[in-house]
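What follows is subunit A.
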Amino acid sequence: MINHIVIFPVILPLLAGILLLLMPQRHLLFRRAASLAAIALQLAAAGLLLNAVNSGAIFVYALGNWSPPFGIVLVADRLAAWMLVVTALVATCALLYAVRGTDKDGAHFHALFHLQLLGLNGAFLTGDLFNLFVFFEILLLASYSLLLHGGGRLKTKAGLHFVVINLVGSTLFLFAVGTLYGLLGTLNMADLAVKVAGAQTEDVALIQIAGLLLFAVFALKAALLPLYLWLPAAYAHTTAAVAALFAIMTKVGAYCILRVYTLIFGTQAGPVSNLIEAWLLPLALMTLIIGVFGTLASTRLRQQVAYLVIASIGTLLTAFGMNNEAGIAAGLFYLPHSTFAGAALFLLADCIANRRDVMEDQFEPGPIIQQQRILGTLFFILAALIAGLPPLSGFIGKFLILQAALPHAALPWIMGVVLITGLFTLIALARGGSMMFYRAQAPHICHIHPDANLQRSGISVTTELAPVVYLLAFCIGLLIWAGAITEYTTVTASQLLQPELYIQSVLNLEVKQ
Partner candidate 1 sequence: MLAISIQIAFALVAAAVAMSFWRLLRGPDAPNRILALDTLYINTIAILVLLGIHLGSALFFEAALLIALMGFIGTVALCKYLLRGDIIE
Partner candidate 2 sequence: MTRLLPHPVLTPVLAFIWLLLNNSIAPGQITLGLIFGWAIPVLTIHFWPDKVSIRRPAVLIRYLMVLFYDIIKANFTVARLILGNTDQLHPVFIKLPLDLTTDLAIGLLANSITLTPGTLWARLSDDHSYLLIHALNETDPDRLIATIKQRYEKPLKEIFESC
Partner candidate 3 sequence: MSLSLIALTPFLGAGFVAVIAQLGRLHAAWGAGLVALIALLFLLPHTADAFSGKVLVHSIPWMPMLGMDFAFRLDGLGLLFTLLILCIGLLIILYARYYLSDRDDMGRFYAYLLMFMGSMLGIATSENIIQLLIFWELTSLSSFLLISYWQTRHESRSGARMALAVTGGGGLALLGGFLLLGQIVGSYNLTDILASGDLIRSHDLYLPMLILVLLGAFTKSAQFPFHFWLPNAMAAPTPVSAYLHSATMVKAGVFLLARLFPALSGTSAWFWLVCFTGLVTLVVAAYIAMFKHDLKGLLAYSTISHLGLITLLFGIGTPMAALAGVFHIINHAIFKASLFMAAGIIHHETGTRDMRILKGLWKYMPHTALLAMVAAASMAGVPLFNGFLSKEMFFAETLFVINLPWGWLLPAAATLAGIFAVAYSLRFIHNVFFDGEPTELPKQPHEPPRFMKVPVEILVGLCLLVGIFPAFTVEPILAVAASSVLQGPVPEHDLAIWHGFNTALFMSITALAGGVILYLIRKPLFTLQERLERLFDFKALYEFLLEKLLAFASAVTHFLNTHSLQRMLFIFMLFVIALGIFGATATDHDYDLTGERGILPVDGVSLLVAAVLVAAAIATVVMHRQRLISLVLLGAVGLVVSLIFVKFSAPDLALTQLSVEVVTIVLMLLALYFLPQQSPDESGKWLRSRDALIATTAGGGAALLAWAVLTRPYESIAGYFLENSLPEGGGTNVVNVILVDFRGYDTLGEITVLALAGLGIYALLEHLKIAGASHDSEGRAWDEDLHPTIMASFARLLLPLALLVSMFILLRGHNLPGGGFIAGLVTAVALVMQYLANGVIWTQQRLPINMHKVTGYGLMIATCTGLASWIFGHPFLTSTHSHIHWPVIGEFELASAMAFDLGVYLVVVGATLLILVYLGLVHHQSHQMKPRKRIR
């Protein structure tokens, strides 16, 4: 019996994208409804898949009914399902925020949005290295367009940089895939894992090079030091809903690092085992430091959140970089937290900027804003959340990461950097928040934006902030069900560190003609 649910996360956004493209452009409400319905379906599909893989089984879906390693397979394991669920959740909130108005700032927002999800979901599910490249390209091209959605000078500049550097990255990806194929003669990741483990000593150096080039590609997507430079401007200048969705984008890089360097170049990889161990942890720690320096140096909130995203990727990859079960499990707990928190802050920053007239989100004393109380409270909570202060999920994540670091040789480094950067983050966020909320001057409230009044009537502030609150609620959910979730992530981590099951599930797949 073929489990078709494996491919739902790919088919649904694809069909949604196509239908939204074919739908008459004038029926905005209709398109919004369709778009939301589609995301709801994806959420359901991801949830079902998560439930299915929770049994421990790995579902392999042979596309075109060609047996691996010849055809392309989708592989749904715990990790993939986890990523799918996180993506669907954050996308739902981003979309809910976008349908309030920013979706009509440019053409084809909804189609692009769903195709972006197609790229993300496809990347999480695929079991084929070249296919991963293809879905990278989908998610990248969609992200280029979404990034530029609505237009504007700064957006264009940031977009240009983002596009060009990613094009170079794509080229590098192909060089790496090509080399691997040229040496090992296969593209299926499970098969590659087998072939890499049995590689000839003559080929070891070349395989290493290919593996490391891949690392550069994934590090670029993940915005790991020194390849993070594209991110601050790109995330700070794009539309809020898009920035919120992009909170998951860097995690694709992290996902790929985790997948490829546990499966293909992991502990079982013989002569090239633990290929990036020497690189990942130091770079991740430095990324964390640089990200936090950026948050300290930021002069506006959205920029600060962008740097927080970088810092969170540093933290996440620190966890993965420990290359032990507890570390990976901790990272997998931290991943949704940082995604939700980052997304929520991007959305909130937009709400704040919209109310501060020309001050926007600059860290300068401005007017007292409408709904100061509720926005301030949310900001305070989200700041504590992302800074990793108790009792929210950020703290749990950080705690788990540090706990995982205890047996690690680099414990002093990890603990020192994580704790000190935590302090700096606290200082940075307290400064920014106090500047915007506490130093608000004059009790007058400005009404400058033409649509501002409409946006700020009582009902719409609820819908405006609802996505933020949902994201916050997800984080609280992470806290409350931390037990179940850490159990899931721990088993996931052990599944990743023992890739035999994955490899066998893929390579022993029986294809019925």
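Methods note: contacts are C-beta pairs under 8 Å (C-beta built on N, C-alpha and C of every residue); 3 or more make two chains touch, one makes a residue touch a chain; residues count from 1.
Criterion applied: all candidates are chains of the complex that A comes from, given by their letters.
What you see is a predicted model, and the numbers here were worked out from it, not measured in a lab.
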Among 1, 2 or 3, touch partner of subunit A in the complex: 3
Complex interface listing, subunit A residues touching candidate 3: 2, 4, 7, 11, 14-15, 17-18, 21-22, 61-66, 69-72, 106-108, 111-112, 115, 118, 122, 130-131, 134-135, 137-138, 141-142, 144-145, 148-149, 151, 157, 160-161, 164-165, 168-169, 172, 175, 179, 181-183, 185-187, 191, 201-206, 208-213, 215-216, 219-220, 226-227, 229-230, 232-233, 271, 279, 290, 292-294, 296-297, 307, 380, 384, 389-391, 395, 398-400, 402-403, 406-407, 412, 415, 419-420, 422-424, 426-427, 430-431, 434, 437-439, 482-483, 486-487, 490
